[in-house]
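Yeah, one chain of the complex is gone here, protein chain that is, but the others are all in their spots.
What follows is subunit A.
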Amino acid sequence: MNHVKCECGHVNPHGTILCESCGRVLVESEKEKKLVDMRYEGSARRSQTYNKTFIDKIWNFFSSVKVGVWLIVITLVASALGTLLPQEMYIPPVMPASEFYEDQYGWIGKLFYDLGFHNLYSSWWYLILIASIGISLVICSLDRMIPLWRALKAQRVTRHEGFLKRQRVFGVTEVNLDDSSQKIIEKLKAKRYNVREEDGNILAEKGRFSRWGPYVNHIGLIIFLIGGMLRFVPGMYIDEVLWVREGETKLIPETDGEYYLKNNEFILEVYDKDKDNEAFSEAIEKNGMVAKNYQSNVTLYKKIGETVAGQEQELEKVKDEAIQVNQPLKFESFALYQVDYKMDELNQMTFSLSNKQKNETFGELKIDLYNPQDQYDLGNGYSVEIMSYFPDFEFNTEGEPTTKSKVPNNPAFVFKMITPDKQDGEISFVAIQQTIEPFGDNDYKLDFVGIDTLNVSALTVRKDLTLWILAVGGIIFMIGVAQGSYWNHRRIWIRKVNDEVWVAGHTNKNWHGLKRDIELVLEDTGIKEPEDQVQKEEGQE
């Protein structure tokens, strides 16, 4: 590789614009400019130097900030469009998405659906956009970070005149520097500059580390994006819902049969106008009931020993806990969250068998709606057989009884009542508030006695092994942005040139602060405050 040797003796990599050491302008075309471009210290960036091979072209494409900004802006606009109508996961489950959007929003809805915006954020092209931002981040950081690091490390105190002259803040005064240089250095140090001296020339520098801010934050972002991608690796991420009735013990899904959860009680509390903070009473009166607490009191069990098929597991209690919104139950890498509930779900129904004419009763049967027995023996030759059971009963289009689901929302039964005098049994169809006797009048009937209800808790079972990676990425990102935003890299060069003193200053941001620093440092030294060449030029226009 052909290197560029500067007059000062420093050997620069091919493509360098300003000598890394003394700052002399190495490229002819740059010499005509009034101000040098200090963004990357005029260092040799791969993307600015090579453009031959396919790899060069890809590299240059992704290292361009213009491309980066376009990617960001396209992502931004696409994201905004996606919020125009609700995403598929937020629409009510009344009908399939393909109908829902058109039905609710007309042609706009249809277009939204047809273009795939109803699932925008997991669509392939949205993911490609995000991935491109990630690639761009990696390449553009590499393209700049290494050359910048080289250039900042190699800086000499005495900078070339052409370099100083082309700084935004620059001034010349005819005065002897030696008289005041000690005072200047002291003041610079008091302002916490790192001061270096060489042949009576001064370089004061502070906040160099802030230059790494953008790269640190980009690394954080890359880690974050990688963390986000890992979610798609099996086993890293689990999202299940567990419905448990009160009193029920259920296996917690995805725990390899290791953990069981018992729901002891579900509690729903609402704010009480009279008992809670009286400041709330106006709001409660206006808006009606406001929920105060959703809570499942649960016990977590762990299986002990090996399970033999068909045998009851032996469970060992791990802990009792109250799961509330904002207070998940945690064990191993799992967390169980309170997400939903159902109050007063039917659980047991009680009937009594009686004789229609004499109104005599012959005992009761209590049916567990989740687990009904085939037959209930009431003694003395009386028994009831369940011939069919429809937990969530409805008549289908052919007028036949069916069940919509396994949840006993609307239980119905076909019973056979066997009594000493009717050994073959009488058939009766019993649903809530209706009884049908399909084979003519029966002598016996089943009277509805009562129901028992239970509350049901819905808990999300969550495992997310990517969280710590995301956290690390997030923290690094925040450190990086703070580093780059709350500090800035300021440099002040003071150089003797013949009988004059040349002062130049550069900062990557916050020129106001730099100028104030220079003003304070040069006070009472006879050296004129340097001018802002950008402002001067604007003033002339």
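One rule holds in what follows: a contact is a pair of C-beta atoms (placed from the backbone, for glycine too) under 8 Å apart; a residue touches a chain by one contact, two chains touch by 3 or more; residues count from 1.
One rule holds in what follows: contacts and distances are computed from a predicted model.
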Chain not displayed: protein name in its UniProt record ("Stage III sporulation protein AC", "Cytochrome c-type biogenesis protein CcsB", "Nitrite reductase small subunit NirD" or "Heme chaperone HemW"): "Cytochrome c-type biogenesis protein CcsB"
Candidates A:277, A:359 or A:423 - the one touching the absent chain: A:277
Identified contact with the non-displayed chain, of A:54, A:90, A:124 or A:439: A:90
Of A:97, A:172 or A:339, the one touching the omitted chain in the full complex: A:339
Residue of A:52, A:66 or A:406 touching the missing chain in the full complex: A:66
Those residues of subunit A which, in the complete complex, touch the missing chain: 39, 65-66, 68-69, 72-73, 75-76, 79-80, 82-84, 86-87, 89-90, 104-105, 121, 239, 271, 276-277, 279-280, 282-284, 286-287, 290-294, 324-326, 328, 335, 337-339, 460, 462, 467, 470, 474, 477-478, 481-482, 485-486, 509-512, 532, 534-535, 538
